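Only a portion of the chains appears, each positioned as in the full assembly.
Per-chain residue numbering starts at 1, and chain names A, B and C are given in the order in which the chains are listed.
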Amino acid sequence: MNQSLLPASRCLQPVSHLRKINGSVRGFATAFNWEDPLVASELYTEEELAIQDTARQYCQERLLPRVLDAYRNENYDRKILEEMGELGLLGASIEGYGCAGASTVASGLITKEVERVDSGYRSGMSVQSSLAMTAIYEFGSQELKDRLLPGLAKGKIAGCFGLTEPNHGSDPGSMETVAREHPTKKGYYSLSGTKTWITNSPISDIMVVWAKLESGGKIRGFVVERDQCPPGTLETPAIKNKTALRASITGLIQMDDCPVPKENMFPDVEGLTGPFTCLNSARLGIAFGAMGALEDCLSRARTYALERKQFKGNPLAKYQLIQKKLADAATDAAYGTLAATQVARLKDDGKSTPEMISMIKRQNCDRALANSRILQEIFGGNATSDEYHIARHAANLFVVQTYEGQSDIHTLILGRAITGVQAFV
Amino acid sequence: MNQSLLPASRCLQPVSHLRKINGSVRGFATAFNWEDPLVASELYTEEELAIQDTARQYCQERLLPRVLDAYRNENYDRKILEEMGELGLLGASIEGYGCAGASTVASGLITKEVERVDSGYRSGMSVQSSLAMTAIYEFGSQELKDRLLPGLAKGKIAGCFGLTEPNHGSDPGSMETVAREHPTKKGYYSLSGTKTWITNSPISDIMVVWAKLESGGKIRGFVVERDQCPPGTLETPAIKNKTALRASITGLIQMDDCPVPKENMFPDVEGLTGPFTCLNSARLGIAFGAMGALEDCLSRARTYALERKQFKGNPLAKYQLIQKKLADAATDAAYGTLAATQVARLKDDGKSTPEMISMIKRQNCDRALANSRILQEIFGGNATSDEYHIARHAANLFVVQTYEGQSDIHTLILGRAITGVQAFV
Amino acid sequence: MNQSLLPASRCLQPVSHLRKINGSVRGFATAFNWEDPLVASELYTEEELAIQDTARQYCQERLLPRVLDAYRNENYDRKILEEMGELGLLGASIEGYGCAGASTVASGLITKEVERVDSGYRSGMSVQSSLAMTAIYEFGSQELKDRLLPGLAKGKIAGCFGLTEPNHGSDPGSMETVAREHPTKKGYYSLSGTKTWITNSPISDIMVVWAKLESGGKIRGFVVERDQCPPGTLETPAIKNKTALRASITGLIQMDDCPVPKENMFPDVEGLTGPFTCLNSARLGIAFGAMGALEDCLSRARTYALERKQFKGNPLAKYQLIQKKLADAATDAAYGTLAATQVARLKDDGKSTPEMISMIKRQNCDRALANSRILQEIFGGNATSDEYHIARHAANLFVVQTYEGQSDIHTLILGRAITGVQAFV
């Protein structure tokens, strides 16, 4: 060690430049691996890798065979939640209540494997895990947690999350759904209002709904239980003819003086802190998930480019313009995976901030979407056949980019964080 | 831990999801830091951070005040090499010979700090460290190492690296420089040919030159020592009126039957393995360096946007179109830094491959260049004043993108690695 | 006139710088019109504008109400061809045979109006007009023209165009479909092979099919008449579950020793001249059509941005990031319309070349696709509802970009035209 490089006081310990990033030494990567170009796998523990393998095996063997039919017919199989529950994939980073208690990184890897098959399937899982379960786990009373989390973890209970309204998407603070003292049922609130674009609402047993208290106008969270709602007070019609995410089910939550017991209100959180906490959890998952979808696009495009021959028997993979599309996608997938991993690690260490999650949600979704579209070009007209899967990914990723904070909104969150000046209005 | 998530055999150890990424706990990042949005600093050891601080202090205090004049007048101060040598910044990752023996990550951080000031200054350092010193360290005889490395490490000897020729840039394998048995001087080769775009050649004491052996045509490496060359056999004229990198000095190496002792030929390496090994080292440094330049562009643009007021007294930072430019740049800088760090770590662990370095060299240079240009827009007409520094960075980064493998070349290297099919011709 | 500006011989006539571009003076454009920012309408004759109005009225009143259901159910209404035929929209630039004999510009404007509603509807029209009718008009015997063109013009006969094969898209010269002397039917060829992605094939009465003659291997064109084909020799199954262009019907043409009378072979054209002539006509129409789709996206996005309010009651249109999307789209639509108009005018003047058409087909499709996707972002999650139409346009435009010469192919056509060097292989 050249002493002049360091002030004397800093020179006490030797430089250990062969220090491992993680404890497990898993053999030398002697060759470039296009599926993991920057060897993100080195950043994961054995346990995390094992969880990823379990999730991958399930997704490829059980979800992939169902997705074409589900997407064509807008038909979400309710049993998927139970299957995921059996494997411990739901609420995987929650401690207790029958949950896996895995790291945030492991949860992200699960998400990535599900979205490798379909963003809609991942949405169905995310709304259960990151939104409904996280809301109850973080903000619910002990009674609610004890009563609901185990069933949610097993997928026996299906949950959803009602924040967005027909007139308020990017600006949830202006929500119109209201909670007032129930005029007749003592100990109850009465909820009225409409939530829309709610993944899983038509099949949900319980709904986490955010509403403004009539007195004071503060936003509060409620757990609405379907089987406790009198007829006519709760409707959850499905939205059909969607242009994407057709393998998930989406609907409204229409509440008309819907009575909810006061103990179903989250006791200690008000304002947007509640929903934003859940959204942060979901967005981190999306940052992983989008990389799964992108990796699947890349893998399928690569295979197609090697098998499809045009002009003198050359595979498409032989052409420079094709190689550029593949190289760009591989790069963005590798970079995005590193960034998501880093933020998940920081979260587990208590060092993450919402702005970091805005950064990776925005960037990973933007790049996944852009690259999926460019990779789609490799398939030419054949991309129009849904059996090549690429058009489905590209259509889905548009929604993934736009929900849970459209990219422009995250741009402005980042802009504010960088400059200290807000530019929303 | 939910047992069903894992096969039984994998369940022996508990998940430690609070594991630290590195051993040092350095306080919670409770707030978003726009200068390190994804907290790359968590990935560095105390020693690496200390080395970065040392480099940063030198660069900001000693290099920054010189750069405007140097760039205006194409005037590279030879003393800079000695200053860097005194601090241990040259060949920092080499063990022994008076070098720092720091990690590859630490070397990358030094590079980043120098390029934060100017890509030309970083070029001058890279050619000394990654090209000349690495070549001799990896391939030179023990005698060459003992005789030259200590002086190179101190900056007492200036070195350069002659690979590119007027007609052969991206395709060095077609080089025309030739080495033949010297017709009259026994024990000597005679080198003839011209190298161009050689950073530091006009001021170099020694030159690592690659040439084809007349017999056999194999590419071999030679150390040409200026003070051993008879008059008329070696000229190194400077290239003037450059459009960028004007704070570095660039020239030709013109050899006309230049005699070189046989023991100055690298004994055990032939073909492109030699130069490509050095280039890989340099490219990894560039991947870090470009992020330094980009971070400086971002910092300067942010300051300008906060201070410059247009329309009703609003700072530019208040406008959405400005915030988008800043958010994009911050994201790319953060992602690129993580990726470079990962590859440097892999290199120290013996797990890196050249394709990884192609990926990060290409992506980090492309993104640094693109963002520097977009950030330049924030300055409007004032960008035309060199005192805002932004135009200099943008002009430099074009060259950084194009040298040591133009991005298109790295695209094709990646394309080949992904598909197994080459598309160069 | 300053005499020194011109050589003497050129100075005889005064500069008439108030010369009109076209003869009709139609009032001063005193205000900027976002729907025609560069006043392309000034370039059209009264007749052309009248034809456009007729087409627009039909499309908005008769096609638009059908499109949602058609797209959802992949249900193309065969009557549309007859309706278009009644209005003279089919083969509009053909002289005689009951066709309108309008200018190429007028045909382009028709195309634009149809695609303003849906690219699939435009595809159904293009294949009839530009491909089937143009092939017969340009290359068919007089008998074929007299017998088929009037029915095609009226939409009583439906036609299609079989060039692409499952293994040969961008490289039709390698087609495998073969025509041999019929072994048993004298005066007949026997066609065998499969064409795919053929718009209208399942409902076509006649098919223009390109095949290689067994003897000599030259590509020749044939008119296959469905009602003349013995059972088992011709099948045209529909391709279902398409990811785009679902309002058009697409299928295969499977020929198994299908007998075709020798007089149904185009007599005087061989090689790719035939199909490329037709494709050029279709591509010019596409260059107009894509601008129609883009204009509709822009119009819908603008309306949405004005009506949708987020953050303090501001319409989205008030935000800079939204305005940029609108400004970019308006610019590309205006530029693309001017360019398509110019080439159509040149074609009518006998001064167009295929490379010009490659240029405008590529650019207009690329820009329409890119902008439609960016405009889609304005709708946020609501873009997922097909009732906003934007996702349908965006999905369609991907196919429009890829068929009749994927953009990369046109890139290489242009590259060859610019450099004189081919880079296809």
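Everything that follows uses one rule, which is that contacts are C-beta pairs under 8 Å (C-beta built on N, C-alpha and C of every residue); 3 or more make two chains touch, one makes a residue touch a chain.
This structure is a prediction, so every number in the text was calculated from the model and none was measured.
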item	value
Given 3 placed chains, full-complex copy number	4
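Definition applied: only the chains that are shown with their structure count from here on.
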item	value
Chain centroid nearest the full-protein CA centroid	A
Where chain A and chain B are represented by their mean Cα positions, the distance between them in whole Å	37
Distance from chain C to chain B - Cα centre to Cα centre, in angstrom	50
Distance from the mean Cα position of chain C to that of chain A, given in whole angstrom	40
Touching two or more other chains - residues of chain C	319, 321
Residues of chain A that touch chain C when the two form their complex	68, 72, 164, 167-171, 174, 197, 239, 241-245, 250, 309-312, 314, 319, 321-322, 373, 376-377, 380-386, 391-392, 395, 398-399, 401-403, 406-408, 411-412, 424-425
For the chain C and chain B complex, residues of the former touching the latter	319-321, 324
Complex interface listing, chain B residues touching chain A	1-7, 10, 13, 15-23, 28-32, 34, 37-40, 42-43, 45-48, 50-51, 54, 86-89, 92-93, 98-106, 302, 305-306, 315, 317-320, 322-324, 326-328, 330-331, 334-336, 338-339, 342-343, 345-346, 348-351, 353-356, 359-360, 362-363, 410-412, 414-421, 423
